[in-house]
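Only one protein chain is missing; all other protein chains are in place.
And then chain A:
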Amino acid sequence: MNIRTLFLLLVSVLVVGCAGSVKPMSSEAVNEFNQGKVAVAYLYPSKKLNYTEQVYKVLWIENRANLVSFDGLWDIDTDISNEYQQQFKRLGVNAVVAKELLSATEYEHLQKDIALYQLKASEAIAASKTVPPLQLSTDYRDALAAQGAKYLILISQGMFNVQVLDLISKVTLISGSDVKVVDTRDGSITFDGDAMIWLNQDYQESPQEIEANNLQLLKSMVARGVNTQFEQNVLPKQMGLTQ
C-alpha cells in the first residue's frame, strides 16, 4: 500500500469517526428550524488553493506544494452561501442568505470573526491545545434575531487542497468545513458538525485548467461538492433534519 493510499484511508477513517460522534440538533430546535426563518452564511476566509503533487525522481519522490490566491477574483462566500440556501430550501427550511439580512459593516464583522476563529483554531491544533469556543459578536447576531432569523447556519470552509495525479491526469479537490448552527438569541451553539468536499476531476493538459475561464471548473467543482453533501444525505442527516 503506498503512502498516498494510506493517507487517504486514514483521513477517511478520521472523517467517518467525526461524523459518527456528531450530535444532531434537538427536536425542539429542528421544529423551530422548520417553522421560522434561518440565516445561512458560508465563509472561506483564506480564498486560496493549495496544489500538492508528488514528483517521481527515480531515487526519491518529491512533495511539492503551490499555494495560490483567488482573493477578489471569485466572491465564493456569496456564491456558495446561495448554493447552501438553495439546498436547505429544498429540505423545506426557510433559509435566507445572512448577507442579505445584514448591513455591509455587520457582514464584514462576521467575516472577520470567522477568519480570526479559524486562525486561533489552527494555532491551537498545531500546538495540540483545545480549540477555543466560537465567539460571535452581538451586533450581527442581534441584527439577525431582530429580522426573525432565530438560527444562523455557519459553514466555515477549511483550505481547499488540490492533489494532482499527473500520471492519470486527475486532480482531487479535498476540503473539510466546520458547520455550526448558532442560536442568534443567545449565541449558543445548537449544532456542531462538519462537512467534506472530496471529488475528482480529469484534466487534459494541465491541472491549472480548473482555474481557466475565471475559475469556471473550480466553481462548478465546489458547487458539486456542496450538492453531494445533500444528495447523499450526509449533512441533513447529521443535523437531524432528515432520517
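Details
Everything that follows uses one rule, which is that contacts are C-beta pairs under 8 Å (C-beta built on N, C-alpha and C of every residue); 3 or more make two chains touch, one makes a residue touch a chain; residues count from 1.
We adopt the following convention: contacts and distances are computed from a predicted model.
When the unshown chain is looked up in UniProt, the name that turns up among "Spore coat associated protein CotJA", "Aldehyde dehydrogenase family protein", "Lipoprotein SmpA/OmlA domain-containing protein" or "histidine kinase" is "Lipoprotein SmpA/OmlA domain-containing protein". Residue in contact with the omitted chain (choice from A:E100, A:D139, A:D166 or A:D192): A:D166. Although one chain is not shown, part of chain A still touches it, namely residues 2-3, 49-73, 164, 166, 206-208, 211-212, 214.
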